[in-house]
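Below is one structure. I have some questions about it.
Up next, subunit A:
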Amino acid sequence: MIALLLRDLRLAVRAGGGFGLSLAFFLIVTVLVPFGVGPEGGTLARIAPGILWVGALLACLLSLDRIYALDFEDGSLDLLATAPIPMEAVVSVKALAHWLTTGLPLVLAAPVFGVLLHLPGPAYFWLVISLAVGTPALSVLGAFGAALTVGLKRGGLLLSLLVLPLYVPTLIFGAELIARGSAGGATATPLLMLAGITAATVALVPFAAAAAIRVNLR
Partner candidate 1 sequence: MSIWEYANPKKFMQTSAWALPWFTGLAAITLVTGLVWGFFFTPEAANFGTTVKIIYIHVPSAMMAINIWVMMLVTSLIWLIRRHHVSALAAKAAAPVGLVMTLIALFTGAIWGQPMWGTWWEWDPRLTSFLILGLFYLGYIALWQAIDNPDTAADLTGVLCLVGSVFALLSRYAVNFWNQGLHQGASLSVDKQENVSDVYWYPLLFCIAGFILLFIVLVLVRTRTEVRSRRLKALEARERLA
Partner candidate 2 sequence: MMPELGKYAVSVMSAYGVTVVLLVGIVAQSLWRAARVRRALEAQEQRTGAHNG
C-alpha cells in the first residue's frame, strides 16, 4: 500500500501529472475575482472566505479525473483489482495521494492568496484550519465520483455534475467556519460538523467507490 502511495505521488509530481496545475488554477480564480467584483478592499474582505473555498473546491475538481484515468487506460487498475489488497484500500490510498498532491498544497497556499483578497487578520487561522479539515472529504468524494465515471470516454463534465452537489455540505460548513472565526463568533458547531463530515466520508465513501470500480471493471 505504501508502495502504491509512493508510486501515485511520483506519477503526480512528474511532468504531465497535473501537480501544480490545480494550484495555478486556484491562483487564477483568486486573481480573476477582484477583476469581476472591483478592487474595494471591504467588499473583497467580506467575500474572501467564500471565494477561497469555492476556488479550492474547483481546483480540487479539476484534477479528479486523473485519479484512475491513467491506471484504467494502461490496465494497472485491473492488476490492482486482482492484487492481494482490497479495492477499498486502493481507493483510500489513491484519495490520500490526491489529497497530498492537491489538497495539501491548496491548504498551504490559501493564506498567501488570502492576502490578495484582503482577508482580515483573525481569519487566516480559521482559513487554514477549515481547509485542512475539509479538503480530505473533497478528495474522497472526488475519488467516488471518478470511480463512477472511470470507464467513460468523456467523463469530465459528468464528473463535475455528480461531485459538486456532494460538496455542498462541506462548502457550507467550511465557509461558515471562517466567517464565524473571523467575526469572533462561536466556531465549535461548524468545526465539529465539518470534521464529522470529513471523518464519516473518509470512513464510508471508499466502500461505495470500490463497489463502483468493481462494477466498471466487470
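Keep this in mind: a residue touches a chain if its C-beta (ideal position, glycine included) is under 8 Å from a C-beta of that chain, and two chains touch if they have at least 3 such contacts; residues count from 1.
A quick word on the picks: all candidates are chains of the complex that A comes from, given by their letters.
The structure presented is a predicted model; accordingly, all values stated were derived computationally and were not measured.
Asks: Since the rest of 1 or 2 are in the complex but keep clear of subunit A, which one touches it?
Replies: Candidate touching the shown chain: 1.
Asks: Note which residues of subunit A are touching candidate 1 in the complex, please.
Replies: It comes out as residues 144, 148-149, 151-152, 155, 158, 161-162, 164-166, 168-169, 172-173, 176, 189-190, 193, 197, 205, 208, 211-212, 215-216, 218.
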